[in-house]
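Yeah, one chain of the complex is gone here, protein chain that is, but the others are all in their spots.
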Amino acid sequence: MRPENYQSVSQPPSNEFELFYGPNHPGIEGNYALKVRVHGDEVTSARADGGYLHRGFEKLMEGRLWIQNIALVPRICVPDPVPMEVCYSLAVEELGGIEVPLRAQWIRVMQLELSRIAAHLFFFGGHAATTGMYTPMFWGITDRDLILDLFEELSGGRVYHIYNIPGGVRRDLPPGYLERVSKTLDYLESRLPDYDNLLFTNKVFVHRATGIGAMTQEQALEWGVTGPNLRATGLAFDVRRDDPYLVYDQLDFDIPVEAAGDAWARSLVRRSELKESLRILRQVVAKLPHIGGAIRAPIPNPLAWNLPAGDVYTRVESSKGELAYYVVSNGGDKPYRVHVRGPSAMHAVQVLEHLATGARIEDVAQIMFSLDACPPEVDR
Amino acid sequence: MSTLQSIPVVATKAEKPSGGTGNLLANVFDELTAFCRSRSLFMLHYCTGCGAIELPPAMTSRFDMERLGIQPMVTPRQADILLVTGYVSTKTLKRIILTYEQMNSPKYVIGICSCTVNGGMYWQSYATAKVLADYMPVDMYIAGCMPRPEAVISGLRELMANIRAGRSDNWRDYYRRYDHYLGNQQRLFGENWQTPTDVIGEARHYGQFGPETLGEHTALLERHQTPLLPFEMRLGLGGEKTGVENKGDKR
Amino acid sequence: MKLAASPPNNVSASLEFLLQEIPGLRTKWAGPRRLRVDLPAETLPALLELLKGRAGYVHLSAISCVDWPTQNEFELVYHLWSYELNVLVMAHIRIPRDPGVYLSVYDLYHPAAFFERDIHEMFGLYFEGSPDMGKFILTEWDGPPPMRKEFDSEAWVMNQFEWQDYRPDWLAEIEAKGGGITTRPQDIRKDGKP
Amino acid sequence: MMHILIELAVMPLVAFTIGMFMVLMMRKIAAKIQRRVGPPLLQPLYDIVKLYAKKTQSSHGLLHDIGIVMAVGGYIAAETMLPVPGMNGIADKAGLLTLAYVTMIPSLGLALGVGQCANPNGSIGIARALTAMLAYDIPFVVIIFGASWFYGSNNLIEVIAAQQAGGIASWGVTKMPLLAIAGLFTLYAMLGKQPFEIYVAPAEIATGPMVEMGGKHLGGLFVMQCFQLFTASAVYVSMFLGGGENWLFFILKLFAVVAIPMSMAFVFPRYRTEDVLAVVWRWPMVLGLAGVWLVMH
Partner (left out) sequence: MSDIDYKDRGSLLNPLKSWAFFGRPPVTEPLEPRAASANYRGFHVNDWEKCVGCSTCQKVCDNAAITMVRIPGLPVDPVKGVRDERPAIDYGRCCWCGLCVDICPTGSLALSREYVHTCTEEQISSYFVLPDSSGMHGKPFGLGWSKTADADLVDLGRQEMRELEPEQRIGNFAEIVAGYDDQQALLEASRCVQCGMCHDACPTHMHAPEYIRAIWQGQIEEAVRLIYETNPFAHVCGRVCTRRCEDACSIGKRGEPIAIRWLKRYAMDAVPHERIKQIAAAGKATTASGRRVAIVGAGPAGLTAAFDLAKKGHAVTVFEALAQPGGMTRWGIPEYRLPYDRIDRDIDVIRSVGVDIRCNVKIGQDITLEELRNTHDAVLIALGLQQGRQTRIPHSEHEKVFRAVDLLNKITAGEPFELPHCAVVIGGGNVAMDIARSLARMQKQQYGQVDVVVTALEDQQHFMADPDEIKEALEEGIVIRDNCGPQGCEISASGKLIGLKTWKVLSIFDEHNRFAPRYDQAGETIHACDTVIEAIGQFADTSLLGDALTESLEWNRGRLKIDAAGRTSESWLWAAGDMVSGPDVVTAVADGHRVAASIHEAMSVMEKTK
């Protein structure tokens, strides 16, 4: 059983050669691989190769209690774990007919937006790094760390918060927490001009990113593109507004769009989204002190908790796009079937293959990163 | 893995000339290399699992690994440390073994997160390997799921101290007990598993040959191994493909 | 979902009116924006064409497969979203587990290629006409389709792998005093004992 | 004769030492912009010693080894032709043009070595490196031509002497500002930092030529980098900044010259290959030709 990396080396026609992007390659996001066939500088065909991060989540979840799965779900998308937790919790709550207390819903919105900011900061760094500029990565990840600090204080974990639980959230806000959120928001806002100077008005970066991996709105819809990548083609669709969950219908925010559909537009959309998230967080911080009550609806002993039979499809807007869980219960204490629809499942496979074909070698990495594909969502 | 106890503790500072034969210059030189090795660690930029998400913070400004002389490197040839950040799926494990064999010694493997020790939270998963140390020698484990950047840095500093003291020598173990590791690999990947690296040849060449280098599993390897085709260079220079050394040649 | 505004009545009414064209179809509102549709497998392509052509259902959100070994059936659920109506249609069909073949909807929805390939890998269900039924994730897996209910992952793992053998000093001390491990985690698991 | 031999040995050593600190400076500049501490003082040395002390080496064959020797040797040869304060080496036997040729040897040597590694990423990388060389060498030759015309010699000792004769007023940078700017630009491209870093490009081609380099091979490349930084900056200092009156000023000038591109490198991404050609053939060429025109009239 020889690894195929070595098998196919001598196969391509003589005027082409095969290049492996990944799994061990800095131009690939996470542990993922893209095999490209190159003619000169141009990619003639690209094949995505996943499964390096495959853990069989859906199978594992069938073997664990409803509550035990809360520790499992954030692992499905490491850079942006909160939507995973919330989406799973929403599904379980809908199946069990559990009414989530208002305070918990607002806390969830706060986490979701913090997580979105963290993911976007990560994204900027990654996108810039594919073009050889590492400073935004250093800045972005450092600033993201402040959000992780907030998460750590809230949930006890920096990356895997495991903080949302069917019924609500696991702990109330620590004293003085919202002030610290506010302070971090101030700081992030003060940093935005720096990012603009360094990245978003950088002539070389604009030059590098413009026109790369461009798709039209029709193509995007045909390929099942969602989230910021879809909005970068001009369609103002956001699950938060158009299929609202939690308390998003009580919040005031815009849906940024760009028309070009290229890597640059995708970066700009995320930049604007980050600002919108800051705006949402301001509203949450203002509102949350006035919302009292429980943080969790009473749930039965988790060791003996059957959910009524049924199925439910819940969707949330993650930083990558439309995240959905299809959960089936057969009335037991464990899920009968969970299907995770990660947004990257589309982006990292067929969209990436389409966009990479015909692109130049130097742009392949940028295309992947600008789609903000998250391989664990594909592999699950 | 049950055989853990039987792993001999590799002799410390095996390279050092013993006793009075060593001259001062050689000692100074050894000290210098040990010091430099510990102060300059290139880690392979390979995100094998979810623990990789805490490496960017550890590398970037807030925790700045570079002040310890640690920096990410892109290819296994350049790297000293292989960070196995969490669970390894079977598919990834093959790549990790290839990667590990391509690295130049002394090389160090760091197992981060629970998953590298005993399967972690994916212990029921059909897709992941459970005990990393079965497949390659591990020099340092860092506990956590996932460990914070500070913990990663603490682990790296611990490793640096070990290297400085000449203790982290598990890479020799891979040569000396290749049969053991290969056996575990074969168990997981099937008996016709082979890598393009000639570990046995390297072991002979670098004087790392041990009594357990060869065994039943390497015999199996020889039986199943298909010669890897040399990569044809169209410039007409000849030569071999990345890291591929035809195993038959050196025997 | 509870807070979501219901779609305007005319939307739901017109959608239901439209769906009446498909024979043997049952609809049920599972939520304000969730319409569950059960239909015979052979009419699904007609439904999709109808939805895509006449109701703006251009987005195939996912295809989920559920294994029902007791009924000897696979359930396929097509989650479709219309950016115009903002209503999710979940089309449920059942196909026999054996031989486990169904039609690809790739011609209508390109995202289907990924999901069908995934279902093929995980459940062993074949889609005729799908562009690529090759392995993607499980390229190095030669066992049965793992998501099928009869595949017991834990038992398989217990059979395949060995575990870390810890010998901590404290345990040796306790054992010397007559104590020791009483219940290992696998002892309390009903299935998959080593 | 003995004197020359000592100089031939010492000059590369000095160059290496200075180059190592330039590498350190580069990393420190990056750290500063990236708001972090950065590596310790002797980090470049640790890296090189460590790489040479690797216990196993992966060589892909004779040419692989020779390529690295050529790369390092080319620069060592170049150092002996670069006059530094107190040492002229064989500078008076070799002119600027010789130097320009000698500095091409490393790239060619690298191409040879990388070729045997047979890694497609390396091949692409070396193709890019040669393209980059083509890009910066043409304006470089133009600038050398202009400077030589101006000084009436392509002997660096004479060039330096001519500049040092009248203080700052007689430096190349004041006499031929256009050529000096073009030269700085070319130097920037020569150092191959962003936005001209097309051939290392980790995210694109996995560090290109270095992809199969490990152990002493990579160590050789690290040494080469030190030499490269020194050579490029020393040539520039010698041509436009009056060379070294004494070690202090010389080193200050060298570091200042390197600091300018380094400070810019970390706030820009890299260009595409054709962009490098377009940019380098446009601006330094235009400036250089204009400078030559000015010099010749």
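By written order: A, B, C and D. Residues from 1 in each chain.
Simple rule for what comes next: contacts are C-beta pairs under 8 Å (C-beta built on N, C-alpha and C of every residue); 3 or more make two chains touch, one makes a residue touch a chain.
Bear in mind the structure is a predicted one, so any value in this text is a computation, not a measurement.
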item	value
Omitted chain's touching partners, listed by label	A, B, C, D
Which of B:His45, B:Arg62 or B:Lys107 contacts the chain that the document leaves out	B:Arg62
Residue among A:Asn24, A:Ser272 or A:Gln350 that touches the chain left out of view	A:Ser272
Interface residues of subunit D (partner: the chain not displayed)	31-37, 263-264, 267-268
Positions on subunit A contacted by the hidden chain, ascending	64-65, 67-72, 135, 142, 149, 152-153, 155-157, 160, 162, 170-172, 174, 194, 196-198, 200-207, 210, 256-258, 268-269, 272, 294-296, 298-305
Residues of subunit C in contact with the chain not shown	164, 166-171, 174, 177-186, 188-189
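Methods note: only the chains that are shown with their structure count from here on.
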item	value
Furthest chain, CA centroid comparison against subunit A	D
Pair joined by more contacting C-beta pairs (A-D or B-C)	A-D
Separation of mean Cα positions, subunit D and subunit B [Å, integer]	35
Cα-centroid distance, subunit C relative to subunit D, in whole angstrom	59
Touching two or more other chains - residue numbers and ranges from subunit D	34-36, 202, 206
Subunit C, residues touching no fewer than two other chains	138-140, 146, 151, 153-154
In the complex, subunit A residues that touch subunit C	1, 4, 48-51, 54, 56, 58-60, 63, 90, 94, 99, 221-224, 226, 235, 237, 242-247, 249, 311-315, 322, 324, 326, 328, 336-337, 339, 341, 345-346, 349-350, 378-379
Sites on subunit B touched by subunit C in the complex	1-2, 4-5, 90-91, 94, 117-119, 123-127, 129-131, 134, 188-189
Residues of subunit A touching subunit B in the complex	1-3, 5-6, 9-10, 14, 23-26, 30-31, 51-56, 59-60, 63, 71-72, 75, 78-79, 122, 125, 137-139, 141-142, 144-145, 148, 158-160, 376, 379
